[in-house]
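One protein chain is absent from this view; the other protein chains keep their places.
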Amino acid sequence: MGSDSDFPVMAESIGILKKFDIPFEVFVASAHRSPAKTTGIAAGAREKGIHVLIAGAGHAAHLAGVMAAHTCLPVIGVPIDSSSLNGFDALLSTVQMPPGVPVATMAVGKSGARNAGILAVQILALANSELEAKLQAFKNEMALDVDRKDKKLREHQ
Amino acid sequence: MGSDSDFPVMAESIGILKKFDIPFEVFVASAHRSPAKTTGIAAGAREKGIHVLIAGAGHAAHLAGVMAAHTCLPVIGVPIDSSSLNGFDALLSTVQMPPGVPVATMAVGKSGARNAGILAVQILALANSELEAKLQAFKNEMALDVDRKDKKLREHQ
Amino acid sequence: MGSDSDFPVMAESIGILKKFDIPFEVFVASAHRSPAKTTGIAAGAREKGIHVLIAGAGHAAHLAGVMAAHTCLPVIGVPIDSSSLNGFDALLSTVQMPPGVPVATMAVGKSGARNAGILAVQILALANSELEAKLQAFKNEMALDVDRKDKKLREHQ
Amino acid sequence: MGSDSDFPVMAESIGILKKFDIPFEVFVASAHRSPAKTTGIAAGAREKGIHVLIAGAGHAAHLAGVMAAHTCLPVIGVPIDSSSLNGFDALLSTVQMPPGVPVATMAVGKSGARNAGILAVQILALANSELEAKLQAFKNEMALDVDRKDKKLREHQ
Amino acid sequence: MGSDSDFPVMAESIGILKKFDIPFEVFVASAHRSPAKTTGIAAGAREKGIHVLIAGAGHAAHLAGVMAAHTCLPVIGVPIDSSSLNGFDALLSTVQMPPGVPVATMAVGKSGARNAGILAVQILALANSELEAKLQAFKNEMALDVDRKDKKLREHQ
Amino acid sequence: MGSDSDFPVMAESIGILKKFDIPFEVFVASAHRSPAKTTGIAAGAREKGIHVLIAGAGHAAHLAGVMAAHTCLPVIGVPIDSSSLNGFDALLSTVQMPPGVPVATMAVGKSGARNAGILAVQILALANSELEAKLQAFKNEMALDVDRKDKKLREHQ
Amino acid sequence: MGSDSDFPVMAESIGILKKFDIPFEVFVASAHRSPAKTTGIAAGAREKGIHVLIAGAGHAAHLAGVMAAHTCLPVIGVPIDSSSLNGFDALLSTVQMPPGVPVATMAVGKSGARNAGILAVQILALANSELEAKLQAFKNEMALDVDRKDKKLREHQ
Partner (left out) sequence: MGSDSDFPVMAESIGILKKFDIPFEVFVASAHRSPAKTTGIAAGAREKGIHVLIAGAGHAAHLAGVMAAHTCLPVIGVPIDSSSLNGFDALLSTVQMPPGVPVATMAVGKSGARNAGILAVQILALANSELEAKLQAFKNEMALDVDRKDKKLREHQ
């Protein structure tokens, strides 16, 4: 994440990774204020055995793009709403990558951070059938959860 | 893709997949006009041995989201600029997925379609070291290509 | 509605339906988290004797469009402001339907939910002269209510 | 429609109505330049046996809203992209109706005009089982058309 | 104004009119909920000796445009931020009038309402030299007020 | 106007003024490139017998605001679409004036320029009953013109 | 700054200038309410020995542009979010300057104000090697600060 103030948002990604028992590492590294650290993390990730990078940042959010420039690993970007422009700046800065260097962009904010974790798990599950089964169970559980809320709402009406 | 009129855009994805010798299948399937076909493709993809889905659509682009709802495989979304709103509608309809069902969203249009292909290769390369080497070569080639253009521009100035 | 958190908004639709003594059923069903349930409701609505569907959802709001894909009944969409983007995402995701599958889109939020109820009544009133008379009375009452507020404001100035 | 220059867009609605053998009447009537005519059409529609109104207009598109203010019939609004703002002005002016007076808003431009026709048919089909059967056939035909395009595209690849 | 809830904004216009001793009348009249009243006020304004109309409304703000359609008097529009879209809807609905029927549009909200009052005074001052002198004094006073704030800020720094 | 390239747009204002036999003067004066000239025109307008100022400009359109800062006469602003941003920049730069200094803002482009001329006539007509009669005739003619177009369209259908 | 209410934002610029021991002067001067003062400050700045101007304003923020029109010194613009439009109006009014008169535009709000101070220091440092060293130290300190936050976050996880 680009700043420690982004933690409450990115905690959503962490929650998912913990839920699926995926080992992970968390960094605060700014594309602009600590560029050497940022590119170092991206460039060294493959060798450290990292498979997927998740980058959350606000404003003119370059973090995901800068990381993607320094690695061939999949990079997931989470735009964070931390300026007055409601996250439109972070969204466009993350998603509108020029041809050649993709960033898998999620929704702005907590929904996006949560989905970043899930997408990472989906990618890892391609080579891990146990994880795949957990994902399927997670998907089923979501549908059941909607059912429970449906039932509860209809009972109380 | 949601319509055959999206082909000129989605051909960018196909070009990348061919370049990396990735076997792929192309469908025209609309989330709204042929929903059964669409959900069938998504739900059956895993069993057919498909690893990654790429969905390109315009307007209120639901294609990627609907596919993601029916599979645990990674789904990559390409918003296509096919209404008067310059692709803002397709972008927001693709990227702003609610928590639980991620779509890896790319830039609007051809850049995004090209990057969708590259992201798919990045994901597949996690379990394929030959592909990984090709990706690294592709990345190096991009840098050299910028160098060539740089040199050419400076010579002609 | 796509989530039980949308209830405070969609309660506006319910209020109108109750006021006009229209029998109705409420569901929580997500286009993404419980797609089978959602398409089942839409596909089975005609046979259950339902005449109009109202779908309220936020983010990349696909609920109304997905329902419209599975029924020939009129579908009314209510975009809900539940992300940082002020409802622009839900509005464009609901209204910009591709040709062939309409969604009758209302304003973002409570105004839209209230109007969804009224539009449903207008549609039902086409075949029900008693309902038509009630609608006309409702319209007259709105004008009188503006008059009352006008009078009150002018007295207190 | 608000201007005869809107005809190429609104012809899409007309095409659908003709296809389904729905009798219809076409007017050019501006909410701003010929307000008396406009409100007259709306106010008198019920008595003339009209069941649904479709209003297409550009700029600050008030046509649908003004008609809706003068009738209890369902009013469908088609925003038209006729200013430099790509139809954002017409869309917001049509869809963001205040509580009490709904306009069933369609997508900007030709897609929306076509869907306006279909929504009108869906509303009329509630009391006309023949029309309902035609609609279902139309929906099936759309899915088959996607299939044909799918097949054709895949053959030529 | 279109609703009594717009009063806190429109009070800014009233404050200016009082400050310049301009006689005025206040109405609550909705373009959509009480259209007859609204067009009646506009159509009868000239005969009542009214010179300028100020219309403040939110959402798809048609009030100013509808009044302008029924009078040759200058109509000033104040877009009010009363939906989730931050006033973009009211602004575009008020300002993007089609050719033939102008609305003199002000900024969204209180700034705009205040300026609506000032513009009305500017128009009336064209035929009233006393008012013109007051306006000039008001303009000078604004500059002095900035000076005072400047001085105060610099002293306290 | 801020640039001679704005002439094709501002010619719409001129056309209206000529039609109503209003004497007028045209200037090219930039708020940024020739500020002294611009403020000179605004500050001296009253003494020259000018009653209304119309300012058309593109990009960050400051022309109308700068003129309004230097005069108590009514200033009408016409945003012109001359950048890649479709006139959103010129519109917001013209309409969002801070409290104290109004600009009567019109729609972006030719519609707005035409309406600027009409608003100027409306203002002048307050003290000129002959002009008032002409305006009423113009309004009636617009309604008739819509009728003619309506008739023609319906005949040819 | 255009208003004393902008002080909490512009204090960020002041903080930076103080930190780097840059002498500075603060003015409240409105492009619209006190135009003579504003242009006087800009026109006289060079002679007073001022090297860089920073202008912060909201709404249709003309302050920076108007100053730039009256000086050849670099002008830095800070858009301030003081209307309902989240600063989009101030941003576009500041950045979209027509060719010939640049404004060095910063992000909306406090981030932008802080960066305006830093850019001013960067410009001054071109002719001041002591300042240049301080800037480099500041840059290094930012990277260390990110490191400290990184370490702290990782310890507490």
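First chain written, first letter: the chains are A, B, C, D, E, F and G, and each begins at residue 1.
Keep in mind that, in the parts below, a contact is a pair of C-beta atoms (placed from the backbone, for glycine too) under 8 Å apart; a residue touches a chain by one contact, two chains touch by 3 or more.
These numbers were taken from a predicted model, which means no experiment stands behind them.
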{"item": "From B:Ala107, B:Val121 or B:Leu135, residue that would touch the chain that is not displayed", "value": "B:Ala107"}
{"item": "Subunit G residues that touch the omitted chain in the full complex", "value": "12, 51, 72-74, 76, 91, 95-102, 104-108, 110-111, 114-116, 118-119, 122-123, 125-127, 132, 135-136, 139, 142"}
{"item": "Subunit B residues touching the omitted chain (full complex)", "value": "81, 86-88, 91, 107-109, 111, 142-143, 145-147, 149-150, 152-154, 157"}
{"item": "Residue ranges of subunit F at the interface with the undisplayed chain", "value": "3-4, 7, 14, 26-30, 33-34, 36-37, 59-60, 83-86"}
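The criterion applied here is as follows: only the chains that are shown with their structure count from here on.
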{"item": "Chain pair repeating E-F, as identified from D-F, C-D or A-G when over half of the contact pairs by residue number coincide", "value": "C-D"}
{"item": "Inter-chain centre distance, subunit B versus subunit E - centres from mean C-alpha coordinates, in Å", "value": "50"}
{"item": "Subunit C: positions in contact with at least two other chains", "value": "3, 30, 33, 59-60, 83, 85-86, 88, 91, 95-98, 100-101, 107-108, 111, 142"}
